[in-house]
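Got a structure for you, questions after.
Moving on to chain A:
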Amino acid sequence: MVSLTEYLVVAALLFTIGLLIVLYRSNAILVLIGIELMLNAANINFVAFSQALGGHAGQVFAVFVIVAAAAEAAVAIAIVVLLHQNLGTIDVEKARYLNG
Partner candidate 1 sequence: MDVGVLTAMWVAPMIGVLILIFLPRGADLAVRLVSLAAASVTLVLSFYVYIKFDPRGGFQFVEDMMWIDYFGVRYHHGADGLSVPLLMLTSIVIFCGILSSWDGIKQRVKEFHILMLLLVAGVFGVFMSLDAVFFFIFYEIAVLPMYLLIIVWGSTRKEYSGMKLTLYLLFGSVFVLIGLIALYVHTGMKTTDLLLMKELLIANPPSDLFVHTVFPLLFVGFGMLAALWPFHTWSPDGHVAAPTAASMLHAGVLMKLGAFGILRVGVFLLPEGLRYWADVIVALSLVNIVYGAFVAMHQTDFKFMIGYSSVSHMGVVMFGIGMLNYEGFVGAAFQMFAHGVMTALFFACVGAIYDRAHTRRIDAFGGIYERMPVVCGVFLCGGLAGLGLPGFSGFVAEFLVFWGAFKAHPIVAAVALVGLVLTAFYVLRAFQRAFYGTPNPKWSHLTDSSAIQNVAYAILVGTMLLYGIYPRLFLDVAETDLRRLLAMVTAA
Partner candidate 2 sequence: MMLDKLSAVIPEAYTLGLALFWLVVSVVRPGRDYTRLSILLGAVGVVLAFQSTFGESALGGVATQVRFYGAYRIDLYSQGFKLLLALGYLLILNLPKSGQSLLKTSQAEYHFLLATALFGMMLLTSVYDMLLLYLAMETTSYSFYVLCVLRRRLTESTEAGLKYVLFGAASSAVMLFGIGYLYGLTGTTSLPGVFSRSVELGTSPGFLFGVFLLFAGLLFKLSAFPFHFWAPDVYEGTSNQVAAYLGTVAKVAATALALRIASMMPNAPLLLNAFLWVSAIASMTYGNFVAIRQTDMKRMLAYSGIGHIGYILVGVLAAINMGEPGYTATIYYAGMYLIMNFAAFLVVHACLDETGGAQIRNFNNLHRRSPLLCATLVISMFTLGGIPPMAGFFGKLYLFMTAYQGGFVWLVVLGLLNSFVSLYYYLRVCKAAFLDPGDSPQPEIVPCLRRSALCVALIGYMVLFGFFSNAVDKYANLARSLF
């Protein structure tokens, strides 16, 4: 029987890798992918707890997280496209006009 902590470890690792992608890659799309992975890691957490606790609340939470992730991806992609049209690039490093 696979214990709960292993799932949590996988989720934590996935979260960290997602974070690494977000922090390291300068392409906006990849940053979004990184965020998706972080949200998936959170979902794994939820489902793992749901199985450990025996209740289905975790799975319900996971569904809604997927919904939110989808919505988030839609908005983010739309903004990235807009950024491409205005700034001409989707390199996150270039978007630094507002500072100080």
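For anyone wondering why these and not others, all candidates are chains of the complex that A comes from, given by their letters.
Rule of thumb we're sticking to: a contact is a pair of C-beta atoms (placed from the backbone, for glycine too) under 8 Å apart; a residue touches a chain by one contact, two chains touch by 3 or more; residues count from 1.
Here the structure is a predicted model, which means the values were calculated and not measured.
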- Message: For chain A in this complex, identify the touching candidate from 1 or 2.
- Response: 2
- Spell out the residues on chain A that touch candidate 2 in their complex, using ranges where they run on. 15, 18-19, 22, 28, 31, 35, 38-39, 41-42, 45-46, 48-49, 52-53, 55, 57-58, 60-61, 64-65, 68, 71-72, 75-76, 79-80, 82-83, 86-87, 92, 95, 97-100
